[in-house]
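For chain A:
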Amino acid sequence: MSRPAQRRPGYPKINKDLFVLTYGALVAQLCKDYEKDEDVNKYLDNMGYSIGTRLVEDFLARSCVRRCHSYSEITGIIAQVAFKMYLGITPRVTCNNSSRNEFSLILEKNPLVEFVEELPPGRSALCYCNLLCGIIRGALEMVHLDADVTFLQDRLKGDSVTEIGITFLKKPEEKKYRRKK
Partner candidate 1 sequence: MAVCIAVIAKENYPLYIRSIPTENELKFHYMVHTSLDVVDEKISALGKALVDQRELYLGLLYPTEDHKVYGYVTNSKVKFVMVVDSSNTALRDNEIRSMFRKLHNSYTDVMCNPFYNPGDRIHSRAFDSTVTSMMTQVC
Partner candidate 2 sequence: MSVPDYMQCAEDHQTLLVVVQPVGIVSEENFFRIYKRISSVSQISVRDSQRVLYIRYRHHYPPDNNEWGDFQTHRKVVGLITITDCLAAQDWPQTFEKFHVQKEIYGSTLYDSRLFVFGLRGEVAEQPRTDVAFYPDYEDCGTVEKRVEDFIESLFIVLESKRLDRATDKSGDKIPLLCVPFEKKDFVGLDTDSSMLLGVKRHYKKRCQGRMRKHVGDLCLQAGMLHDSLVHYHMSVELLRSVNDFLWLGAALEGLCSASVISHYPGGTGGKTGGRRLQGGPLPAEAANRHRPGAQEVLIDPGALTTNGINADTSAEIGRAKNCLSPEDIIDKYKEAISYYSKYKNAGVIELEACVKAVRVLAIQKRSMEASEFLQNAVYINLRQLSEEEKIQRYSILSELYELIGFRRKSAFFKRVAAMQCVAPSIAEPGWRACYKLLLETLPGYSLSLDPKDFSKGTHRGWAAVQLRLLHELVYASRRMGNPALSVRHLSFLLQTMLDFLSDQEKKDVTQSLENYTSKCPGTMEPLTLPDGLTLPPVPFTKLPIVSCSVRMSSEARGAGAVLADRGFSVSRLDFQWVQGDVCEVQLMVYNPMPFELRVENMGLLTSGVDFESLPAALSLPAESGLYPVTLVGVPQTTGTITISGYHTTVFGVCSDCLLDSLPGVKTSGSTVEVIPALPRLQISTSLPRSAHSLQPACGGDETSTNVTVQLYNGETQRLAIKLENIGMQPLETLEVTSKVLTTKDGISISGFPLSSPFRQVVRPRADSKPVHAPESSKTGDFSHVKTLEAILNFKYSGGPGHVEGYYRSISLGLHVEVEPSVFLTRVSTLPATSTRQCHLLLDVFNSTEHELTVSARHNGELILHASECQRMAIQVDKFNFESLPESPGEKGQFANPRQLEEERQEARGLEINSKLDIRWTILSLKRHGEASVEGLRSQLVLEHLQLAPLQWDVLVDGQPCDREAATACSVGDPVRLEVRLTNRSPHSVGPFALTVVPYQDHQNGVHNYNLCDLVSFVGSSTFHLEAVQPSGQSACLGALLFLYSGDFFLHIRFHEDSASKELPPSWFCLPSVHLSALEARA
């Protein structure tokens, strides 16, 4: 897909609205296709996953991040570099446990939901941005890091912020792998 050969310097941008609206249209369509919110969420997560598995190449090719030594470092890169690069935002990172393998990305603003005022009636369980979880999960997996990625909080569900939780499944010492998106 994204073969470095095709990358022109000054990585091309497209109109943000195009991206946001397209994603919106996609979710809306899925809501038409699937009655259960769970199914929509799953679909988005899977979709994100396969995007992530490809996006990571692009990311590694473009961001010359050096090897990471800790999960917190990785999460940091996801937040500061990856999110900035692809969504133009930098979420806040918090670590949630002592074993330092559970982290949260806290999104004060989220371009994906720019035009979404509220979840449509009867769709209270919909994770509108679930694509993101899939992307992160997929990307991490490509660098041999298994992780659970889920939404812990969601503005659309009435929470004050939107929070993505990342839980790395292997012990830190086991993983010798380097950088990743």
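Criterion applied: all candidates are chains of the complex that A comes from, given by their letters.
Everything below uses one rule, namely that a contact is a pair of C-beta atoms (placed from the backbone, for glycine too) under 8 Å apart; a residue touches a chain by one contact, two chains touch by 3 or more; residues count from 1.
Keep in mind the model is a prediction, meaning the values are calculated, not measured.
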item: Chain touching chain A (counting every copy) in this complex, out of 1 or 2; value: 1
item: Of chain A, residues touching candidate 1 in the complex; value: 17, 20-21, 23-25, 27-28, 31, 114-120
